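One protein chain is absent from this view; the other protein chains keep their places.
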Amino acid sequence: MASISIRKLIKRYGHGAKALQVIHGVDAEIKDGEFVVIVGPSGCGKSTLLRMVAGLEEVSEGEIAIGPRVVNDVEPAERDIAMVFQNYALYPHMTNFENMAYGLKIAKVPKEEIRQRVDKAAKILELTHLLDRKPRQLSGGQRQRVAMGRAIVRQPQVFLFDEPLSNLDAKLRAQTRLEIQKLHNELGITSLFVTHDQVEAMTLAQRMMVMNAGRMEQFGTPEEVYHRPATTFVASFIGSPPMNLIEGRAEGTRFVVGEQRLALPLAAPRDGTLVLGLRPEHAELRADGAWQLVVEAVEMLGAERLVYGRVGQSLFTVRQDAMLEAPRIGDTVAIGVPAAQLHWFDAETRQRL
Amino acid sequence: MEKRVLFRSAWLPWLLVAPQMVVVLVFFFWPASQAIVQSLQSEDAFGTSTTWVGLDNFVALFEDEAYLQSFKVTALFSVLVAGLGIAVSLVLAVFADRILRGALVYKTFLIIPYAVAPAVAGVLWVFMFSPSIGIVAYGLRGLGYDWNHLLNSGHALTLIVVAAVWKQISYNFLFFLAGLQSIPKALIEAAAIDGAGPVRRFLSIQLPLLSPTTFFLLVINVVYAFFDTFAIVHATTEGGPGRDTSILVYKVWHDGFKALDLGGSAAQSVVLMAIVVVLTVIQFRYVEKKVNY
Partner (left out) sequence: MVERRPLLTLLSHLVLVLGILIVAFPIYLAFVASTHTRDEIVQVPMPITPGSHMVENYTAALTGTGSTQGSAAPVGRMMWVSLVTALVISLGKIAISLLSAFAIVYFRFPFKKLVFWMIFITLMLPVEVRILPTYKVLSDLNMLNTYAGLTVPLIASATATFLFRQFFLTVPDELVEAARIDGAGPMRFFKDVLVPLSQTSIAALFVIQFIYGWNQYLWPLLATTTEDMYPIVIGIKRMIASGDAATDWNIIMATAILAMLPPALVVVLMQKWFVKGLVDTEK
């Protein structure tokens, strides 16, 4: 078990003038035994970051350290890590047992011990009855478990997961998510988990790294990321449906959006062009309230309801308990705007104020 | 062209390609360059003196009646072999595609000529067509044809064409069959529903969709006729009667090893090289672009 330090990490493809920089200076300290999720949209660089920690991609600038050791030039096999891939990467011609044992065989671990470790991992993952079969005879979820078994038996310092749940169907995904959580509680090994799914991130992470276009926008616990998003990107990426963001000019307790002047329960941190944020679950439909919403669509989700409409010219979503009365399309309803749930961002830098 | 590069080693890749490269350099490039050099020289049979003659050998070649004749024979030969070979195999493949029962048996039998060496094929056919004892020659005489490939050039050409086509049937057949079986059944069924009978379906759907395969086999068969048929000629007619079935690849061997005309033979080799280059370019440019590299 070890900590991971990422210092001023930069990744470039190509050289000189035509070089393409895809990771722009990431700094992060991951504690020993922590489960950290790297989350972001496709192409944000999260897999590249993970692969640099694994040693499958070269570092252009900056440092990666596992424990006290800087590993920039260390081969993957020597970093004492294990990785679970999106497509499982199981050796098709070997049995599941042989797949899990392969790394140990290369490390010249005695046969008895190999047997012991594989059996133990198989028991934890409920694979004992499948050890003598080949990967192609297993379902997707089972294969992913074999892949995890392969990682566990190596007893590494760090686990790396590269979107391991993306190829599973929804139900299996939820199930495997729980298994991963259980595994971490039992083994407590430092883990880096990459995903594009914010639900996975929120449920699994002890801390999460939100990435966008090669930059780390926020690194914090799920609570911090949800309640105090550092940028408008984080604010809209985390939480479903996404946070309502309205750009306008703040003047004291008024917020001017186009021709509309919205009343604010509390003055904005400062005047000027700002972005206001309010999550759909924090806006309340009331008999009378600060703002007026013209209802354009209503979606019934079961336990709750989504009401889509416009506040002035801006699109706005409200989440409502399904037990309450539903508004009709075309109605104008009032929304309550609780002061404590308002977020403010600088319109230029998109940073939280 | 390559994967995300995954292994790093300064010396290992060299070691891995070394065996192939050594053989390639010693037995391909060096001799080929020698052939080019020799084609520009003239050496007497004792090897005591060589003089540079530039393109003289080539000029002499193309003014040589015998060489031009050889060119014509080879061209005729390859047209016949390719044409007949493709036609016969196509017919067999079409019918093999239709039946369900016994397909494996037919296929097994039809593959066997592939395993027969061209030389052996030549021996078998020359035995059957031997003017004095051959059973087919006997049969032909019964029909009024006085068969003698030792005297009649046309007969000699027929003999080598038949032997060459017989050998190629398997190869062409396998490819046509695979091509036919890769045509989606839905297309044929749609045509049938539209009212097209089997012959119509063959002409308007299967044949056009087979055209990549046909073109591919055309190139392959021409290459085969040019280069892989030495053994057949050597085992049957030995280029005769006279020089009448002396195809290019036979002539280059004969002139080099029997007649000891080194410059001329080298020049012929270079001409053959040029032909191969053209055919290979055609093959890779127009035929194999379907392959994903």
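Letters are used for the chains, namely A and B, taken in the order the chains are written, and counting of residues starts over at 1 for each.
Quick note on the criterion: contacts are C-beta pairs under 8 Å (C-beta built on N, C-alpha and C of every residue); 3 or more make two chains touch, one makes a residue touch a chain.
These figures come from a predicted structure and were not determined experimentally.
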{"item": "Chains in view touching the one left out", "value": "A, B"}
{"item": "Sole residue of B:40, B:60 or B:116 that reaches the chain not shown, by the stated touch rule", "value": "B:116"}
{"item": "Contact partner of the left-out chain, one of B:92, B:161 or B:210", "value": "B:92"}
{"item": "Given A:25, A:103 or A:140, the one touching the chain that is not displayed", "value": "A:103"}
{"item": "Positions on chain A contacted by the hidden chain, ascending", "value": "54, 56, 75-77, 81-83, 85-93, 102-103, 106-107, 150, 154"}
{"item": "Contact set of chain B toward the excluded chain (per top definition)", "value": "2-10, 12-14, 16-17, 19-21, 23-24, 26-32, 34-35, 38, 88, 91-92, 95-96, 98-100, 102, 106-128, 130, 132-135, 138-139, 166, 169, 171, 174-175, 178, 188-189, 192, 198, 201, 216, 220, 227, 230-231, 234-235, 249, 252-253, 256-257, 262, 265-266, 269-270, 272-273, 276-277, 280, 290-291, 293"}
